[in-house]
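Right after this comes chain A.
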Amino acid sequence: MLEIKNLTCGYTGNFFVQDINFKVNNKEIVGIIGPNGSGKTTLLRGISRTLKPKKGAVILNGEDIWQMSFKELARKMAVLPQGINPISMTVEEFVLLGRIPHLKNFQFFEDKDDLEIAEECMRLTDTLRFKDHLMTQISGGERQLVFIARALAQQPKLLLLDEPTTYLDITHQVRILDLIKRLNRELELTILMVLHDLNLASEYCRRLILLSNGRIFREGATEDVINYKIIEEVYKTVVVVEKNPVSAKPYVLLVSEDEIKTNSPERERK
Partner candidate 1 sequence: MVFRNYLNYTVVAKQSLFLGLLRRLWLLAMTQLIIFATPLFGYGYPERIISLGAAVTEELYLLGAGEHIAGNTIYCNRPEEAKKKEKVGTVININLEKIVSLKPDLVFATSLTNRQQVQKLKELKINVVEMPAERNFENICVNFLKVAESIGKYPEAEKLVNEIKAKVNSMQAKTRGLPKPKVMVQIGANPLFVATQEYFIHDFIRMAGGINIAKDALTGQYSREEVLKQNPDIILIATMGMTGEQEKIAWKKYSSINAVKNGRIYIIDSDKFCSVTPVSFVEALQEMIKILHPECKYD
Partner candidate 2 sequence: MTKRNFKWVAWIGFLFTLLLIVSIFSFFLGTVNIPAGKIGEIISKGRTDARFVILFDIRLSRILLGFAIGGALSLAGVILQGMFRNPLVEPYTLGISGGAALGVCLNIVLRMQNVFGLLSLPIFGFLGGICVITLVYALSVKQEILRMQGLLLCGVMLSFICSSLIMLIMAISRAEDLHGIVFWIMGSLDQPNWLLIKLALGMAILGLIAAYIFCFDLNAFSLGQEEARHLGINVEKSKRLLFILASLLTGFSVSIAGMIGFVGLIVPHFMRRLVGNDHRILLISSFLSGAVFLIFCDSLARTIIAPIEFPVGVITGILGGSLFIYTFTRKPC
């Protein structure tokens, strides 16, 4: 589905991600993780055609994304940005914006199909009940759901998400990610998301790409990447990696410096 070849992109004079190479297969959920400043958002911008690459290419289903029209790209790939500014329009109007890539050249009004698709997307994200509310009137978690609904209205094959769970409480974090997992299963959507929280990444992503200083440090199955040696090396802090008793996925525990001093031998055993 998505192939990143030797991608180097960034901000002139400042920071660059370099020589990025990886693939995302159909129907996969892949997570991008890494410490602050490692280039996660930069990479995502390079992939979503926001930043022009210095070197390399981004291939979506065999086509270079920079060679296709913006509309075409928007029909294949939807992007959820980090941080959401409330806008004063209703939820339904907002979701309908997602139909823009599908509107024909001189079509000024959404037709019945567009309206039905929008409604379906809202139903899938459980946002239909406040379709006439203003975006400014709903909570942060609900707003995030609406954003997903809009992305779905684009009917993409690939969904890019930039830290979809930051600023949300645990209820909404799980809700959003459960929804994404469901969409991946039911709609066969491929997901590539940047995640801050290592445990969420571990729980929901089958594959992970760990970035450090603008390069890929490790890439592969979650169990292989979330390993205390690797995490300590990249994040430069002491951690303990356990297995989640319910899902058997790796699970990162933080250790404060006081505890380290008193519990060192315990750690050595793991």
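Simple rule for what comes next: contacts are C-beta pairs under 8 Å (C-beta built on N, C-alpha and C of every residue); 3 or more make two chains touch, one makes a residue touch a chain; residues count from 1.
Per the selection procedure, all candidates are chains of the complex that A comes from, given by their letters.
If you're wondering where the values come from, they're calculated on a predicted model, not measured in any experiment.
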item: Selected neighbour of chain A [touch, this complex] from 1 or 2; value: 2
item: Complex contact set, residues of chain A against candidate 2; value: 12, 48-50, 69-75, 78-79, 81, 85, 87-89, 93, 97-98, 100-101, 103, 108-110, 115, 154
